[in-house]
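What you see is the complex with one protein chain gone and the rest in place.
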Amino acid sequence: MNVGFIGLGHMGIEMARNLLKAGHSVAVYNRTRGKAEALASAGARLVGNVGEACHNDVVISMLADDDAVAVIAFGEGKAIAELPVNAIHVSMSTISVALSDRLAEAHRGAGQTFIAAPVFGRPEAAAAAKLYIVAAGDGKAIERCQPLFDAMGQKTFRVGLKPSEANLVKLSGNFLIASIIESLGEAFALVRKAGVDPQRYLEILTGTLLSAPVFKTYGGLIVDEKYEQAGFKMSRGLKDIRLALAAAETLAVPLPVASLVRDHFLAGIAQGRGDSDWSYLAGLSARNAGL
Amino acid sequence: MNVGFIGLGHMGIEMARNLLKAGHSVAVYNRTRGKAEALASAGARLVGNVGEACHNDVVISMLADDDAVAVIAFGEGKAIAELPVNAIHVSMSTISVALSDRLAEAHRGAGQTFIAAPVFGRPEAAAAAKLYIVAAGDGKAIERCQPLFDAMGQKTFRVGLKPSEANLVKLSGNFLIASIIESLGEAFALVRKAGVDPQRYLEILTGTLLSAPVFKTYGGLIVDEKYEQAGFKMSRGLKDIRLALAAAETLAVPLPVASLVRDHFLAGIAQGRGDSDWSYLAGLSARNAGL
Amino acid sequence: MNVGFIGLGHMGIEMARNLLKAGHSVAVYNRTRGKAEALASAGARLVGNVGEACHNDVVISMLADDDAVAVIAFGEGKAIAELPVNAIHVSMSTISVALSDRLAEAHRGAGQTFIAAPVFGRPEAAAAAKLYIVAAGDGKAIERCQPLFDAMGQKTFRVGLKPSEANLVKLSGNFLIASIIESLGEAFALVRKAGVDPQRYLEILTGTLLSAPVFKTYGGLIVDEKYEQAGFKMSRGLKDIRLALAAAETLAVPLPVASLVRDHFLAGIAQGRGDSDWSYLAGLSARNAGL
Partner (left out) sequence: MNVGFIGLGHMGIEMARNLLKAGHSVAVYNRTRGKAEALASAGARLVGNVGEACHNDVVISMLADDDAVAVIAFGEGKAIAELPVNAIHVSMSTISVALSDRLAEAHRGAGQTFIAAPVFGRPEAAAAAKLYIVAAGDGKAIERCQPLFDAMGQKTFRVGLKPSEANLVKLSGNFLIASIIESLGEAFALVRKAGVDPQRYLEILTGTLLSAPVFKTYGGLIVDEKYEQAGFKMSRGLKDIRLALAAAETLAVPLPVASLVRDHFLAGIAQGRGDSDWSYLAGLSARNAGL
């Protein structure tokens, strides 16, 4: 399939590489050209602007935040103007429900199709084509894109016909992970202050009811107090919680745990830890407990 | 081994039965005699008071709360007075850290040994001898009791030499489960109000990062809104959160998520749902969202 | 002084009337013309668009929210384009810190001066020229406007040279009032459920340490459970808390009480009480307590 790929960050570069491996023809664009060049040897066509990346059946965007996506869609890049009629824009970034709704409307108005397909997984999962993809939007368009999803992920989950449902699922998922980190951090502060061995405590948790990867991953970081090599930064955590809270506010849904986690992200950032891993939420709990 | 067993509630009756199956000689006592009689055919000796149950190498107590345990230890039952020197009292109830410390001191003063060995698992797990047991206290005493633990549970985890460490681990574990229910409830309220299919949402959560049994169990109850057949009541959830918060207060550890969950248990109880399953926390979130 | 006045809502109409009473020449503009006509007999010149209102030494805007102010400043109205060089725009609306900063920059770029001067007080206070005005921005410009402030308010407080400081003071003030309502609501729910007479309770509070008008006003509404005649709606309360939280997020300041109050506004709105007085926060506390 002829695909444009916009955004070659930690995640995007691995995803584009997997599309190439699967035999797709991929035109890549990144604001800073260096990253795109790294893919040339893998067979990517390098293009000089968003518009060229859009001259394909499908264009995938994988960017850092709402602002970056809005720029390529409505701003200088003007993906919407350049994309052919009947072509598909697949937004795999973690963006707001509001922007997703706005993109869906704009593409529909231009005779194009918009799909949201955000992903769960860290860069290593992206490299191993082990992402989980949550896709929403027109069913036929998703089917057309399925070979692309299969090249990048281990499984695609489909939700509703409204693309922003997928964004909401992604944001709510990140809220759940953040809330688990927060609760784990509080529990570890409690048992550590009582003298319980934290490693043993983690073995008990993960050896009984809490056996999911999320407990092993974040429990391990908390036991080791390894907050500096960020897999996902506090500032990014704050961004996603903010987007979840904004979507919830529009729907009039109170999310008290999300509010609490947001305040803790802010406290961490205020204390200079915006670039620490978001598991530093547990570091804050330890600090608040005088540990 | 000659064992006394005090407390034949939903959990205790299954645990005592498994001790009998494993060939131990078990003298059972329950305040209301009917329950004890049900075990006679399985080989249990029925005794008429706490004191008789204590005339054994080991006495196990499995009671509803601090008050019930304090009564058999210090009150009319006077387990501490009746227990032979060098005998062991194994407290498997979910009790407070403060009472556990008090029991340890009292038994030590009487030349006996006190072990705390609370369990994770519902009555079905107790019946199937699949409990997880968290034991703390004197190492030799725990070793002496290991055959008993093996008859009741699938695995024994050992924490420190201070018995109350096991109680704290148990209480913090229940806090973690309650916090997960709370967060899940908020997330489900959000996506349901946005029109996402809740069953599909649960499949995504449990099919990706959140694969632990706790998500399947409680996610399923939330999807079906089955809050009335309580496996563990709101009022019991409140009790355990209160004990976790009390232990944390003594140690000067703030637990903001626990505070929030406590308030929600209280709101549910105030609205007449004290006997609903503690997953009704999610019902409250739905109600607060106007669903 | 020749003044333009944009926005004749419950507050604006009274403020403009007081400017006329004080002898100023006032050109009024309101999107729906009916309201402006009511002021014609009091001596106001009616103008047909924002641009005409801006052909004065000073233009005052008193509008409902950020969107309305952005429209007259940057949108169809284009206050910034029409305002003469060296003229002053006095924004008395409760708007965001971010919009205030953006307005300050835009007016500066156009050789004009921007002052923020939001007010404390309900419509009755506006009618009686008893508003409290908090003004920030260029000192000389504020001095030039002082006769206008004196005509509308009982006292003007000056904060810093950056206009948005005044907006932040206003937003934080509304946060404080909302937090007081929330705490009062919780306290009243507690004592009422214990059987204490609420009227007597209020007398004790206001007769001892809590003698400020805010306690009398909101305590009285809570005692009478008069939430339907809204002086200030739940939905407006939510808006102002959102703006306070947004300003705090930009500065990395956690405001946990504001987060909690925000969740309660949302719960009230979700339950159909968006148009109730914001003291309905106390109604929610009563309901959560099963009263």
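Quick notes on this structure:
As written, the chain order gives the labels A, B and C, with residue 1 at the start of each chain.
Going forward, a residue touches a chain if its C-beta (ideal position, glycine included) is under 8 Å from a C-beta of that chain, and two chains touch if they have at least 3 such contacts.
Bear in mind that the values here come from a model prediction, so they are computed numbers and not experimental data.
Put simply, the hidden chain is in touch with A, B, C once you look at the whole complex.
Although one chain is not displayed, its contacts with subunit C can still be listed: residues 97, 120, 132, 134, 155, 157-160, 162, 164-165, 168-169, 172-173, 175-177, 179-180, 182-184, 186-187, 189-191, 193-197, 200-201, 203-205, 207-215, 244, 247-248, 251-258, 260, 285, 288-290. For subunit A, the residues touching the absent chain in the complete assembly are 267, 270-272, 288-290. The omitted chain makes contact with subunit B at the following residues, 238, 242, 248-249, 252-256, 259-260, 262-264, 266-267, 269-270.
As a convention for this text, only the chains that are shown with their structure count from here on.
For the criterion of most C-beta pairs in contact, the winning chain pair is A-B.
Chain centres here are Cα means. That of subunit A falls 38 Å from that of subunit B. Separating the CA-averaged centres of subunit B and subunit C is a span of 53 Å.
In subunit C, the residues that touch at least two other chains are 267, 270.
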